[in-house]
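Note sheet for the following structure.
Here the complex is missing a single protein chain, while all its other protein chains stay put.
Chain IDs A, B and C follow the sequence of writing; residue 1 opens each chain.
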Amino acid sequence: MTTDTAEATQVLDRVRAFVRAELLSKAEYFDGLPEQPTAESARLHEAGLANWWIPAAYGGAGVSLRDSVDIVSELAYGDAGFAFGAFLPVLGTVMLQLHGDEAVARPVLERLVRDGGRLGILGSEEDAGSELNRTATTYRRDGDALVLDGEKYFSTNSEPADTLLVLARSADDDGDYAVVAVPRAAPGVEIVKRWDMLGVRGSGTYRVRLRDCRVPAAGRLRGNGLRLLEIGLNASRILIAATAIGVARRIRDLSMEYAAQKRIKGAPLRENAVFAAKLGQMEMTVDVMRNQCRAAAAEFDRFLAADDPAAALYRVGTLRSALAAKLYCGQAGWQVATTGSEMFGGLGYTHDHPIGKLVRDLRYVAIVEGGDDVMRELIYARYVVPAGKRR
Amino acid sequence: MTTDTAEATQVLDRVRAFVRAELLSKAEYFDGLPEQPTAESARLHEAGLANWWIPAAYGGAGVSLRDSVDIVSELAYGDAGFAFGAFLPVLGTVMLQLHGDEAVARPVLERLVRDGGRLGILGSEEDAGSELNRTATTYRRDGDALVLDGEKYFSTNSEPADTLLVLARSADDDGDYAVVAVPRAAPGVEIVKRWDMLGVRGSGTYRVRLRDCRVPAAGRLRGNGLRLLEIGLNASRILIAATAIGVARRIRDLSMEYAAQKRIKGAPLRENAVFAAKLGQMEMTVDVMRNQCRAAAAEFDRFLAADDPAAALYRVGTLRSALAAKLYCGQAGWQVATTGSEMFGGLGYTHDHPIGKLVRDLRYVAIVEGGDDVMRELIYARYVVPAGKRR
Amino acid sequence: MTTDTAEATQVLDRVRAFVRAELLSKAEYFDGLPEQPTAESARLHEAGLANWWIPAAYGGAGVSLRDSVDIVSELAYGDAGFAFGAFLPVLGTVMLQLHGDEAVARPVLERLVRDGGRLGILGSEEDAGSELNRTATTYRRDGDALVLDGEKYFSTNSEPADTLLVLARSADDDGDYAVVAVPRAAPGVEIVKRWDMLGVRGSGTYRVRLRDCRVPAAGRLRGNGLRLLEIGLNASRILIAATAIGVARRIRDLSMEYAAQKRIKGAPLRENAVFAAKLGQMEMTVDVMRNQCRAAAAEFDRFLAADDPAAALYRVGTLRSALAAKLYCGQAGWQVATTGSEMFGGLGYTHDHPIGKLVRDLRYVAIVEGGDDVMRELIYARYVVPAGKRR
Partner (left out) sequence: MTTDTAEATQVLDRVRAFVRAELLSKAEYFDGLPEQPTAESARLHEAGLANWWIPAAYGGAGVSLRDSVDIVSELAYGDAGFAFGAFLPVLGTVMLQLHGDEAVARPVLERLVRDGGRLGILGSEEDAGSELNRTATTYRRDGDALVLDGEKYFSTNSEPADTLLVLARSADDDGDYAVVAVPRAAPGVEIVKRWDMLGVRGSGTYRVRLRDCRVPAAGRLRGNGLRLLEIGLNASRILIAATAIGVARRIRDLSMEYAAQKRIKGAPLRENAVFAAKLGQMEMTVDVMRNQCRAAAAEFDRFLAADDPAAALYRVGTLRSALAAKLYCGQAGWQVATTGSEMFGGLGYTHDHPIGKLVRDLRYVAIVEGGDDVMRELIYARYVVPAGKRR
């Protein structure tokens, strides 16, 4: 894990250069549901930045989650959808590296480093929604193989992925949940459709069917699948939250650009006190979002640095700080987006200005990987009801 | 003015039938910037509902603004953009009927009744924004004619309109503002572009150039053009506010439909207490928005019913209740939209569900015809600073 | 009921004079839990204003609830606690006049007019809270008498009241709820304590015990006690909501007074744009609160004007508009109070300025007679779940 700040700064500089060169001027293109994988993903890999968090043990750059918050903020400043697609594999790599069979996990992780590819995670279903314990997809043992059947609702990166991690329930035991690694190319895996999302359209999200899909039994990760997802979601939820930082910073900077040329009551908008108050509030919000994401990520990093990180994270499951990061950034980011959507007058209500896309992009923070209701419930059940866990 | 409640109810029933038949199922079509005028506008006219507020003296149905609030709520339930385009001529007809030369106003108003057409109002400009006193478009007297020059930024209905009402400043006297009736077909009127709006895309909004545009001097409405616009904006702002009622009602009903089939924690969503709290809050908001719009409209109707409505409205100018209606409905409607945007899980973040369009549509309430900052400033300057006007 | 606007204006002028003479300068006194009844209540009666809504049929002024909204706004401008104590009997007089035995109701209502006294309503209990269907107080029939036993938690005006209306449950039939008129002087009625309230301290609220309290059976009002309370609460909730208008107006006016002398950045505060924005928002809120309260009150008045008002109100029970008024004014008023509490710098955080009391006073709107959660639940259950009642 990068502990060297100089190194972290250097990575961040490269990310910023990438954003300027490859993302910033392509809002319309990314907003147009570009085919996956995009040429820009390939360029991220060429720049040595794809899947940046994968540990050195697998050949990766091993950037900490703490530093990943800043990287995601920068990528999302360029395009939130691109950022989302780029970091989301972390949800799966964490599960694989901690709870996967070495023979299964290592080649997948090494390929992700080598090829800069994607990993798909298949959790949500149409009826179950975010209630993963209501998963209807099943797996059954058949000799050395597991056979999966079911249909998954929202799964980002599944189409271009090399490997899929699928949450399924034992056909024989309702209470037994597993996460199973499935090669994307396995027979029976079918992409039903790509979703026409409202925002983060630079990423690809799919509906996926698994029909009589047979994979080696070693692909099952160790432990209760529901708990494994909780562990991985810590990382991805923090980085989803971090996209709000990037989008909010972009809105702030667009506001300042606008205020530099716009006049109101005969004076530059940037000298207007009401405008100043809005921007002051916005900058405060950016600062607080950033510190919450960083603190949550640093807590996750501390678990990863434990003697037995797999056991430590398995014990704790979903982290309060990660839930709080996603809940807070979803709400606070939306306030920034709301302010932003009123900032540019009539022009801001047209496609001639980027604010409309930023508002749509930002909205996803409060929706994917559990909405605000789910975050509040989890925080309450896990960290408020048990008196000893309140802090 | 309709004072007969039975008559009002009957009109409303016809509006509802129209909405069901012509609007409700066409979300995608209206969201696609349909060519103006739409076939549905023609059908609204066939149903005897186009420009419903024009007084009987001009052959119109003479529906009160109070009842128009309910009509607009219904139309916006179907499509906010269609509603916007349909009621916006009121901004101009009010000015024409109160302050226009009879020889100019009567034929325009009678044609609007006979043909069910549109009226365009050209106020905002690129540099001036909502600050109409910074209008750069000029008019100059040339014999019996006025010659207009300038470029207007956002003007809804201008392309399909029969007549345009243009705010201009005397080329000779900076402090002299006029509203001038300009035939759409007059030489020198040029539609520069149609805006690609984020929402209310069922309406058409244009950028319009006036170059050496010569019209009869009688086309100038009586009085200070800035004040005339204030008068007309009372009516249109109240009805813009009323669109928020319709969109919010639609979001409520979609939520209840969803809750009827969606299950959460093994029980129907409609029995969920957190869902109930959201819907209770939403229904309260709808009720308050409706009562504010109705009260503001009734106040406007009382001015129209005065002995000399032109003088009475000219004296008062912009109404507190109308400003408050737009300000409140823009904010409260946005809260409903925000709740709605999180109501439908991942599906609600795709184009497979109508909520995305409703959120975009609703946003316009706080933006067009003066943003929230402008509303607050006007309320403060006109109704708080003068101690005698506080109430 | 007063329909004559001139008459209404005249009453309002007298109320304003009373407020200036008797309330405005006595903040400290009213905030000190003054003994009940206060000398000011007597003076309100001398001015012919006590219990102003009681119908002419009982010798009262018969002011409509619509006009009562404005009266309460004025009284609360002076002191919210005084206003609360003064209008709260309406909750009981409505029940009495519509559902009481004439032989019981008439003398009580006539005495209220003649003496300007109070009526106490005993609903809430310690365990039941606002869930009146969990009332533990019982009544049992004993010959021509009813015998009541129980303890009521929060009851305003009970100590100085002439008559108490008590919600009780049949000792023999759990599902039978009654409202029973009990003379304050009846043996067994005991005032346990006066509550040391946080705000509205100009009123008196008591904990009351009923022990083997025997009253004539005719004192039982006709119909289900829970429904009777719903009917009466319509009136009192609307007027509770209306107190928020008065307190908010007071905060606005104090803000303007302060801004007239306070300088910020070398200019008068009243010219400051951020201050203007706050006051514009505040004035909008006042306008919307007022229109909601008036609309709700007018709806209630329409029910009272029905051919058989008792039956009409019994059928409908709790009104959406009344629930919405209390819910909205509790929330919106609190926003005004929050803004107000930050308006006066450090001084506003001391007892040298009245804002602290106003904030405490305003808080009661969202708490008494059902908190916001209760309002939302009722609106949802009664007006959203039944599709035909949505509007």
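Following the convention adopted for this analysis, a residue touches a chain if its C-beta (ideal position, glycine included) is under 8 Å from a C-beta of that chain, and two chains touch if they have at least 3 such contacts.
Because the structure is predicted, anything quoted here is derived from the model rather than measured.
Across the entire complex, the residue among C:R20, C:R211, C:H351 or C:R391 in touch with the chain not shown is C:H351. Here the missing chain is touched by one residue of A:T163, A:Q292 or A:T318, and it is A:Q292. The omitted chain makes contact with just one of the residues A:A217, A:A277 or A:A312: A:A277. Contact with the chain that does not appear here is found for just one residue of A:R169, A:R249 or A:R363, A:R249. Counting the whole complex, the residues of chain A in touch with the unshown chain are 249, 252-253, 256, 270, 273, 276-277, 279-288, 291-292, 294-296, 320-321, 323-324, 327-328, 373, 375-381, 383-385, 387, 390-391. Think of the hidden chain as still there; on chain B it touches residues 272-274, 277. Residues touching the missing chain, restricted to chain C, are 124, 127, 129-131, 153-154, 195-199, 262-265, 274, 334, 338, 341-342, 345-346, 348-352, 356, 360, 363-364, 366-368, 371-373 (touch as defined at the top).
Convention: only the chains that are shown with their structure count from here on.
No other two chains have as many C-beta pairs in contact as B-C. Fitting chain A to chain B on C-alpha positions gives a rotation angle of 180 degrees, to the nearest 5. Taking each chain's centre as the mean of its C-alpha atoms, chain A lies 51 Å from chain C.
Residue positions 273, 277 of chain C are each in touch with at least two other chains.
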